[in-house]
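A protein chain is absent from this complex, but the other protein chains hold their places.
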Amino acid sequence: MVDFSIEPGALNSSLAAPALPTGQPVDYKITARNVSVFYGEKQALFSVGIDIPDRSVMAFIGPSGCGKSTFLRCFNRMNDTIASARVKGEILVQGKNIYGPDVDPVQVRARVGMVFQKPNPFPKTIFENVAYGPRIHGLAKSKGDLEEIVVKSLQRAGLFNEVKDRLDGEGTGLSGGQQQRLCIARAIAVSPEVILMDEPCSALDPIATAKIEELIDELRENYCIVIVTHNMQQAARVSQRTAFFHLGYLVEEDTTDQIFMNPKDKRTQDYITGRFG
Amino acid sequence: MVDFSIEPGALNSSLAAPALPTGQPVDYKITARNVSVFYGEKQALFSVGIDIPDRSVMAFIGPSGCGKSTFLRCFNRMNDTIASARVKGEILVQGKNIYGPDVDPVQVRARVGMVFQKPNPFPKTIFENVAYGPRIHGLAKSKGDLEEIVVKSLQRAGLFNEVKDRLDGEGTGLSGGQQQRLCIARAIAVSPEVILMDEPCSALDPIATAKIEELIDELRENYCIVIVTHNMQQAARVSQRTAFFHLGYLVEEDTTDQIFMNPKDKRTQDYITGRFG
Amino acid sequence: MSLSALLFCLLLAAMVAFVIGFWRAKRLSPDNPRAVHSRPGYHGGYLALWTALPAILVLLVWSAVEPRFIQAEVESNLPAQVLEGSEGQIGLAMGVVRSVATGLERLTPAEVAAAKASPKEAQRLFESKGVVIATPPNAVVIASAEELNNIRHLSRLAKTAVAAFLAIFGFIFAFRKLSPNLRARNRVEQVVILALMAASSVAIMTTVGIVLSVLFESVEFFKHVSIIDFLTGTIWDPRFASAGDAGGQGQFGLLPLMWGTLYISIVALVVAVPIGLLAAIYMSEYAHPKVRATVKPALEMLAGIPTIVYGFFAVVTVGPFLNFVGSEIGLVIQPTSVLTAGIVMGIMIIPFVSSLSDDIISAIPNALREGSYGLGATQSETIKRVVLPAALPGIVGAILLAASRAIGETMIVVLAAGIAANLTLNPAESVTTITVKIVSQLTGDLEFNTPQTLVAFALGFTLFILTLGLNVYALYIVRKYREQYE
Amino acid sequence: RDQVKIAGSSTVFPYAKIVAENFAKANAGLKAPVVESGGSGAGLKQFCDGVGEDKIDIANSSRRIKKGEQETCTKNGVADVVEVKFGYDGIVFASDVKGAAFAYEAKDWFNALAPEIVVDGKLVANPNKTWKEVNAAFPEWEVVAYIPGEKHGTREVFEEKVLVAGCKATGAEKLIAEKLQAAGTAEDKVKSAAEKACAKVRKDDGGKHAIDIDGDYTETLARLQANKESIGVFGLAFYENNTDKLRVATVGGVTPSVETISSGKYPVSRPLFFYVKKAHVGVIPGLKEYAEFFVSDKMIGEDGPLAQYGLVPLPEAEAKAVRETVKDLKPLAPLS
């Protein structure tokens, strides 16, 4: 079997993820405390706590089925939509518990955007797919404005050139990777404060992936980004901090450098060196 | 921006994909001639021709939307199911044109299995998902037989341990990666002659990916495998031959070593070195 | 102003309020739309709702209560000998007063004077204005009518004032609340959801209404006939109360009717479900879109042919045909039989199965089909093993609807299955159903307050319970086999 | 309300329609009444529901109002009801026009349809399967008779004037009465109980000999045409409009017609009524006018459109009395 692991030492040179500047008072955008999630009887997440700083990228890694998506979906109360799912604990976004009683989940979701694991474009035109968010949030003053937002979002998601002459074609008629980029464009079109991305690049080729990573890098300047990925290199490339999940537990969370070069937990180490399972 | 390209030179050492033995008379499993595909008016594939040897892995790479999935779906006449799609040209599987007039697409698909880009488990139990194929093809003589096939397929797809105590749970209740592995298990359960995989690992974590790659390696002994991937390392690791597509054209097709180390076309070179677009 | 004019004005006011709210919200934070919780449209909606909704509600209640109030007021001034009469008689008198009042309003002042002077002249004048009354109105009636007009006038004024007040107050109240933090969207959506809820409560109220409208008479019936005999009796023979003989009571055994109902419905479903379902499958999975586009609505026409036409079709065509077929193969098939009724009814309910199932099958995502094709399944295998199971809940719903229609159908059964209540297993014999008996007991020449007619209500009630049981069972089945895709 | 509202018997309905239509033509200022058809019972039920603008003014009925119904009426404040008998409806037996001729006596019907008949002085289960067995003069048709369903007023007349009469004629009634007496039925009830038993209709052979029809005569006609060797019961008016399809049978040697019925020669007929709510007269425009118009000679007279349609007119004396009743709005005395 081919060895595809990344030597911890190699990371330093090839992956230039800048660590957070230390010494500064950290400004946490998201704080999760004691979050447990149940699907019916089955517990999928066990008492997870995490702090996610603003203007940075946090990567969630871990084997399939370990609860990354589940946890991610807690940040914008997306789990509310699954009838069997129950969330315990509290999650503060900008200091406010989004599971509090007087919180409007809709507003949470407007502020915390999401790109889903399976691309799910609306069965509408490409233009309408992207324009939908800005429309309902009233982000465009005029038709020209709206068009500008759509074009810009598509450009940033690296899709514009491919679809520019068929903006009124069906969004569902795109290729898998195009659909995923369309969903990304749709999410950033409303410029949320936090962007949750559930394996945004899994359907993308390297060039498109590079574009998305570039975008993430760019967005990081202003937003807080949480990304789930299976691609360790990607995690290393784009994130400042990384959290490793296993079987529903948050095993370790630290700066990306630390996690990849100096993991404290045996399981983390095993996972990133591919010696797992 | 982080550089994630693979240096052509580096491949030789880290990627141990064995090239086809030369000098032997090559036994082509699939031969495509002049294949063009149209979606309605729009042409998505332009006169592509290719030969795919038996007992080997062929990788399709190329930027998103270049027609990889489209071409792959020609091999088992999956494009028949899209009303607007039209295929021209001929594709021979085992010397017989599967687009010939007297060919039963059903039989083609039984011999040419497929794993789709988006996981699409049936809304049935996990067991039923895998047992479906063997059932309709009458591959199991008894209930015991069937169970054996299911378990074995799940094991080979690396999913069995995770789901062994809930085989009668819904297939749609699995995580994204689990669903994808379920689909792989489902496809190999009928042991087709050719297996087409459209980004089978895009939703998988490295360990699961490794398992699948191992599986591909193992299957190669007896089957012909065509895989679409965005992960160049993966292509390098698992395939013997690689085809590079761009904008609906087959740009270059050769042994994987050749493609990655010595690409003839400028576009191929640009793509694999990440200098594209 | 009249009620409709008032409502129209309120709607206008709501529109104005909407526009004002919209513009106001835009001003709240012109540069950063995110600083405002809700879109301007919602603010507009909020304002519009506050402006119009309370006023409309009050108006509706007022208008519902008003006639009774006015009636009481005018009634109290009617002459004593009228007031001594029964409620109905007072009502009749009021009817005359109302007609005269309408007439008076259409007259010119000069004519009014003339009318007051002479009752005969009044009648003639009214008739010339399109208000026909039976007898010349006397002075008392005209006085009452004038009073009625006065009160109505007053009430109308008051109504207008109240509505205007509420609209203005509501507008001001809501307008002062407009602010970036106002959760206008949530408020408006709450109203929307409330409205949705109210809509679904219509169904509940219908049920309550039905139960209430058959309950009392059913109870009355069970005073005559024991409920046990009714439920367990195997003979249906409610004798016609024969000449001058009031005690003509018969046997009210439900079982033959219930059996007939179920038997015919089952035969109908045996005809309709395979045909409908297979047609739906063919249309949605195999047929060319053009074929589908014509076949589907064509089949739907089957549901709209009046049932009496089906009934005569059964009597004139299907019955004799079956009889003929039966005699060819050595069976005695009566011209009116379970088979005749079942087959014709089955034809009628085909579209319930075919059209609804077709929609539901078409809605199953293609990815599922592809998954199955990819494994080498034939199209029919895919349909049978993947598509249909996924579509099952919807299909069961469609079949249930068809079954419901079959159980509730009357005209076809009257003509095609007969009205003789038999307890038989032989589909070639005639039976009858609960609905037939409901209709015939309700519409016949029978004396109306005897058990013979009251039983119709008891039957309606029983059928209600029967179908309720079936539906509970069906729900249970659907829950059990439900498959959720994606 | 400026329009008379009428409901009730479907037998009276066609007559009421003709009157309503002509009433509107004859009275320019008045609207044509709205006539509903839904059965005598249903009509009387609405009629007795009370007085008031929202209640109907006239109930059509193919039978006399019953005591219980009158009581309900009174209880609901419908105290004064004017009963108007405006004619007779003949009831005829007919088969397909190309079929055989029948000349019935009442006893033939009894022997064909009763569950038990007299054979050799004893009551036995009805053995007759064909008409020929009933009466040697009849053709060898299976006994299949479409008789009015129990919801029809016609059924009552059929039972009373045909079956019970036949029962008496064959002597079955006596045997039944004896049997009842032996079974311990009280002396005073024997007669009515025996009559009731006489009116029973056989149900053997899956009920194919006597088939109840709940629908209208069109249904009976349709069935007759589907099974040409059968007999149906019709109203005279219906028969007269369909002489090209139906062949009428004689009863007691008399052919049914307007003349034979009004003269009383043909035995099977029944009176038709309508009831007027007196409290509404003077309130609902046109009510009294309508009632008077209905019973005028122009309508129910021998040359009037109703007779043309098939109504058997009242004898002159009766007609005169009825006109009096309507004119004076003489209420119906409480029934006993």
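Read from first to last, the chains carry the letters A, B, C and D; within each, the first residue is number 1.
In this section, a contact is a pair of C-beta atoms (placed from the backbone, for glycine too) under 8 Å apart; a residue touches a chain by one contact, two chains touch by 3 or more.
Please note the rule applied: contacts and distances are computed from a predicted model.
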Requested in this report: Write down which listed name, "phosphoenolpyruvate--glycerone phosphotransferase", "Phosphate transport system permease protein PstA", "K+/H+ antiporter subunit F" or "Heme exporter protein B", is the UniProt protein name of the chain that is not shown.
Outcome: "Phosphate transport system permease protein PstA"
Query raised in the report: Who touches the missing chain here, C:Ile350, C:Val386, C:Ala421 or C:Leu446?
Result: C:Ile350
**Report entry** Chain not shown: contacting residue from C:Val82, C:Leu182 or C:Leu299
**Finding:** C:Leu299
Query - chain D residues that touch the omitted chain in the full complex - result: 1, 3, 5, 7, 10, 13-14, 16-18, 20-21, 24-25, 28, 31-32, 34-38, 54, 56, 97, 215-219, 235, 237-238, 241-244, 247, 305, 309-310
Query - Where the unshown chain meets chain B, residue by residue - result: 54, 93-96, 98, 103-104, 106-108, 110-111, 136-139, 191-193, 222
**Report entry** chain A, residues in touch with the chain not shown (by the definition above)
**Finding:** 76, 78, 81, 83, 106-107, 109-111, 113-116, 118, 120-123, 132-133, 136-137, 172, 183, 186-187, 189-190, 192
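Just so we're on the same page, only the chains that are shown with their structure count from here on.
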Query raised in the report: Counting in whole Å, what is the centre-to-centre distance of chain A and chain B, each centre being its mean C-alpha position?
Result: 28
Query raised in the report: What whole-number Å value describes the gap between the mean CA coordinates of chain B and chain D?
Result: 84
Report summary line: Cα centroid separation, chain C vs chain D, in Å, comes to 35
**Report entry** In chain C, residues with contacts to at least two other chains
**Finding:** none
Requested in this report: Over in the complex, which chain A residues touch chain C? Could you list them?
Outcome: 104, 106-107, 136-139
Requested in this report: Can you check the complex and tell me which residues of chain B touch chain A?
Outcome: 1-5, 14-17, 39, 61-65, 69-70, 117-119, 162, 173-178, 181, 198-199, 202-211, 213-214, 217, 230-233, 237-238, 271, 274, 276-277
Report summary line: In the complex, chain C touches chain D at residues 86-89, 91-93, 95-96, 99, 127, 131-135, 238-243, 245-246, 248, 312, 315-316, 319-320, 334-336, 414-415, 418-420, 422, 424, 426, 429-430, 436, 440-450, 453
